[in-house]
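Only one protein chain is missing; all other protein chains are in place.
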Amino acid sequence: MRKDQNLGEYLRSQGVSRRGFLKFCSATASLMALPPSAVAQVAEALAAARRPSVIWLSFQECTGCTESLTRSHSPTVESLIFDAISLDYHHTLQAAAGHGAEAAREAAQEENKGEYILVVDGSIPVDNPAYSTIAGISNLDMLKHSAKDCFAIVAVGTCAAYGGLPGAEPNPTGAVAVSDIITDKPIINVSGCPPIPVVITGVLAHFLTFGTIPELDALGRPTAFFGQNIHDRCYRRPFYERGEFAETFDDEGARKGWCLYKLGCKGPITYNACATVKWNQGMGFPIQAGHGCIACSEPRFWDKGGFYDALSTGDWGSREALLGAAAVGAALGAGSAIRARARKRKAMAEEEA
Amino acid sequence: MNVESTSVHELEAAIENLEPTVERLGLSDEERVARAKRAFLRKLDGRKAVDLDTCLHCGMCAEACPFYETTQDERYAPVHKYRLLRRVYRRQLSPMRFLYRPFTPDITIDDLREWRHYVFDACTGCARCDMICPMGVNISSLIRIVREGIGAADLMPPRLQRMKDEQQQKNSIVGVDGQRLRQEIAKLNEQGVTVPIDKDGADTMLLTTVTELRMFPSQLGACASILTKAGANWTMYPDAFEAANIGYVAGDTAAMRVATKRIVDKAKEKGIKTVVVGETGHGYQTLRWLGANTVGERLPFDVVSIIEFIQQAQADGRIALKKQDNGASVTYLDPCRLSRKGGLIEQPREILKSMGFDVRETEPTGRENYCCGGGCGEYVLSTGSELRHRVFELKKNQFDDTEADGVVTACASCRFNLHVGADKTNWQMPIKSLVETVAANMAD
Amino acid sequence: MENMTLLDFARGPGLQWALWIFCLGVLWRIVGAMYLLGTKDLSKFRRNHYIRDGLRACLTRSTPAEAFEDKIRFQHISGYAWHIALFVSVLFFAPHILFFESIFGFSWPHLPNTIILFSGAVATALLIALLIRRVVHPVQRLISTIDDYISIVVVLLPLITGLAAFAHIGGRYETMLALHLLAVELMLIWYPFSKLMHAFMTFPSRYQSGTFFGHRGVKA
Partner (left out) sequence: MSSLDTIPVTTEVATGNVAPLLHEIRHALKRLTGGEEGTSIDLKSLPLAPGEEERIEATLGTGEVRAEVDALGPTLIQETSYPGVWLITHKNVDDAVVARFIEVTFIPELLRSQPEDIDAGIDRLENELGS
C-alpha cells in the first residue's frame, strides 16, 4: 500500500470487490462493537482512510498479548487491518533485528511525527530501569522517547494498562503502567491478560476508520468493549438470580452450568467483552468453560484476594486479630468499670459525709 | 363501711398543717444537683447498666402506664421518667462515657424540678411498665432511682418532705405516734379486741400504718383478731409499729433507713421470729424486699404480709373460715407492691375463694392489674390529685364491668384512694378490706 | 497498596478495621457494663430458681402479655417482621453466607434471590416506616435521641446499598458493592457505641428481670 493511497483505493487495487469491501466493513463494525447501522458510515470512513504508522514496544511482558493478537480468529479481516496499517516496529514480529530494527523505529518516529500510534505491551520497571532494556535502552527511556512524538498510545494488556502481573504485590521491579509515566498523550488501555484479540484489532480499526480516540471509561478503556460487565452479559446470570450455584467444580451444579459466583467468579466486577465476543473462534470464554472469571482486565486483579474466593468475602484479617481486639475491648471495659466503681465509691463516700 | 369524707379532708388538712409550706431553703442549686447525681451513682450498678444499655426507646412502656393512658401525655412515658438517670449513667459510669459525654447534657436543677412532677405526681412505681418491656428492662426501678435522686436533692414535694422529716425525727406521721396507737388500741379493747402491747416473750410482731390508724382502725382490729385466733404469740410496740415508710415514699434513703431500722432493731432486740405487716403495699415492700438491703444485712426474722399469715394459719388449721351461703361476688384490687412487686397474686384470691366468694377478675388483672393511682405517696400529693383521679376513673370502670358486689383490697392506701374517688364520683360499689372480710368470717 | 480502588479498600483494610473496632467495642461495652459494682440482694427470696425464671423471661418477653397486646400490636408485628426480614436477607443470601463462611468456617443453605430481594425490600420499607413512626409518634419523638436516628440510618444504608447493588441501580456493580461493604463497615463501627448493642444486651436484661421478679414469686 502506497502512502498516498487511501484504503478504498488500495483494496480495489488488490482486487477486492465492493461486496468484499462491504463485508469487510460489516465485520469491522462488528469488531468495533458498533451497531450494524453504522456499517455505511464505517465503509465511507474506511474508503477514505489513510494508512497510519504503528510502533509497537514490548516491555516487561510475556508476549501473551502478541500471541493473542496473532491468534486472532478472523485472519482475513485482521490481516487487512494489518495491511492497512504500517507496523514499522514490533521486535517480536519484525524480520529486522539489532541496530537495523532500532534504526527503523527511529526512522518511523521521525517520518510520522505527531501521527503515529504507539502500542505498548508490558509494564515499565522504575525501581531500577536496568531490569528491562532493549538494545541497551531502558524501557523507561524508550517509552518516554517514543511517546514524545506519537499521536496516541494504546496500552495493550493489563501490564501496560495497570502494571499487571509484574506490578503485583510486592512488585519487586517497581513496575508501573504506561499512564503512570506518560501523562501528556491520549492513552487507550486495552486491558486483559491477554486482551481479547479482536478487541486489540477493534481499537486499531477504530483508529483506521475514524482517526480519533474512542470513547473511554474511567480506567481509560474503550467503552465499546469494556462498557458492560461480565456478570451482566453472562449467559449463566439467570442461575445467579435464582440462587443456583455450583459449590465445587465437579458437582451437579457445575455440570448443569450453574453460576460460578461461589467458586470465586469475579464477573460482577469485571468489565470486558468476553461474554459476547468470546474467545477461540467465538467458541466460548472462561465461564462457559466452567471456570470463574478472574477479573484479568481489572487493575490489581492479582491482589484482589484468591481467584477462588467468592467476591462477597473480604480480607477480614485473622481470627487471632479479632480475638485480640475482643481481648483489648474486654480489658478496656474492665478498666472503665474499675474506674466507674471508684467513681461510684467516691460518690457514696461523699454522700455519707 | 364507707369512710366519712370528713376524715379524708381531715388527713389532708393534717398534712397541710405541717411546716413549712414551700420548698425548703438551705441547699444551693449546685449542691442539690451534686446530691442527686451522687444518689444516682450509688444506685447504678451492673444490673442497671445493662437495663439502661438495653433500652431501645421503643416507647411501648407508655402503653402500660396508667398515667400515660389516661392523659396521652408523652412526658409520662416511663422511659422518659428515667431520662435523667440515663444521662448521668452515660456521662459518668457507662463504658464509653468519654464518647458520650460531649453529646449528653448534664442534669440541671431545672431538670430535677421538672422531673419531680413526672416521678412523684405521675408515677406510683406500680411497675406495670416492667411487665410490658420487650427488652425486660426493670423500668420502675430506674424511675425509683430518679425519685431518690430528687429526694437526695431535697426537692421532693413539700408534703412528703414534711412527712418524712416528721417520721425521721419524731417517729410519728401526721401526728400519729405511739400515743395514738395506744388510744386506738384502747378503743379496740372497748370493742372486745385485745391488742397486746410490749408483751415480753412474743415471737410475732404486728405492724400497722398511719392510714389504718387514722382511717381504718377496724383493719388493725381485724388483724389483731386473726393473730389471736390463730394462736400467735404476738404483740405490738408503740415505738416500732409503723409499717409506712415516708422516707421510701419521698425518695429519702436516709429517712427510709431510720424508719426501717426502728423496726429491725426492735425485732432483733425482742427476739422476734416473724414480723407480720398489716394491710399495706409499700410497707410490705420496704420491709420484706428492701429491708435487709436498707440496713445492709440479712434479717434474722421472717417478714410476712397478713395475707401470707392468714393463708399459713388456714393451711395449719389454726383458723377456719366460714363459707358464704349467699353466693356473694367480689373483685380484688391488686395492690402493686403486694402483687406485681410482692409476689402475692394468687394468695388473696385463694383466701377469698376459701370463704366462698365468687371472685371476679377485672380486665386486666393480677400481674397486669392497673394501679389504684394513689400508691407510693401519690395519694397525699395535691399536685397529683387530677392525675390520680383520672386513673381512679379507669379502675372504677373496670370494677363496674365485673358487676361484682364489692371490691376487696389488701392495702389501706389503695382503699383510701378508692374512697376518695368514690366520694368525688358518688360511686356506690362497697369497698372492703381483705382482713376485715376474713375477720368477719372466722368460724368459732 | 497503591492504586487501591474503593472496593479493594472496602474488602480489605476497611473490613479489617471495622471488624476490629466492632469486636473491641462490643466487649468493651459488655464487660464495662456488667463488671460495674454489683448490688447483692440480701432479702430472703420467695423462690430461688435463677435459671428457670431467667430463661422464662428470655422466652416470654418475646411476645407481650395478653393484657398489652391490643395496645402494641403494630409494634409487636412490625418488630417481628422487621427482624425476620432483616435476618432472612442478611443470613440467607448466598454471597452473604460465603462471607460468614470465610469468617466462621461453616456455612448453611441459602434461599433463592427472589425471596432475599423481597425480604430485603420488606425490611427496608419497615425500617423506614419505623423511622417515620419515631418522628411522628409523640412518645417516640420525645424519647428519641440522636443515637436512635443515626442507628436507623446506619442500618438502612447497608439495606439500600445492598438492594441497589443487587438490582443494578445507581452505579456500577463494583461501586455499589463497595458502597454496600462500606455501609456495613460503618454499621459495624457504629454498632458498639450505639443502641444496636441491644442484640447483645436484650437477653441478659430479660434474664435479670426474670430472676428479679422470680425471687419475689412473680413470673415476669
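To keep things simple, chains are lettered A, B and C as they appear, and every chain counts its residues starting from 1.
As a convention for this text, contacts are C-beta pairs under 8 Å (C-beta built on N, C-alpha and C of every residue); 3 or more make two chains touch, one makes a residue touch a chain.
This is a predicted model, so every value here is computed, not measured.
Every shown chain that the unseen chain touches in the whole complex is listed here: A. Touching residues on chain A toward the chain that is not drawn are 12, 16-20, 22-24, 26-27, 29-31, 33, 35-37, 39, 73-77, 80, 233-239, 255-257, 275-277, 281-282, 284, 288.
We adopt the following convention: only the chains that are shown with their structure count from here on.
Between A-C and B-C, more C-beta contact pairs join the chains of B-C. The most distant chain from chain B is A, comparing centres defined as mean Cα coordinates.
At the centre of the protein atoms shown, by the Cα-centroid criterion, sits C.
In this assembly, the C-alpha centroid of chain A lies 80 Å from the C-alpha centroid of chain B.
Inter-chain spacing, taken between the CA centroids of chain B and chain C, is 39 Å. Residue positions of chain A with contacts to 2 or more other chains are 332-333, 336-337, 340, 344. Multi-chain contact residues of chain B (touching two or more other chains): 44, 93-96. Contacts from chain A toward chain B in the complex involve residues 332-333, 336-337, 340, 343-344, 347-348, 350-351. Chain A meets chain C in the complex at residues 162-163, 169, 229, 231-232, 240-243, 245, 261-262, 268-269, 299-300, 303-305, 309-317, 319, 321-323, 325-330, 332-334, 336-338, 340-341, 344-345. Listing the residues of chain C that touch chain A in their complex gives 1, 3-5, 7-8, 10-12, 15-16, 19-21, 23-37, 94-96, 98-99, 101-103, 110-114, 116, 168, 172-174, 177, 181, 192.
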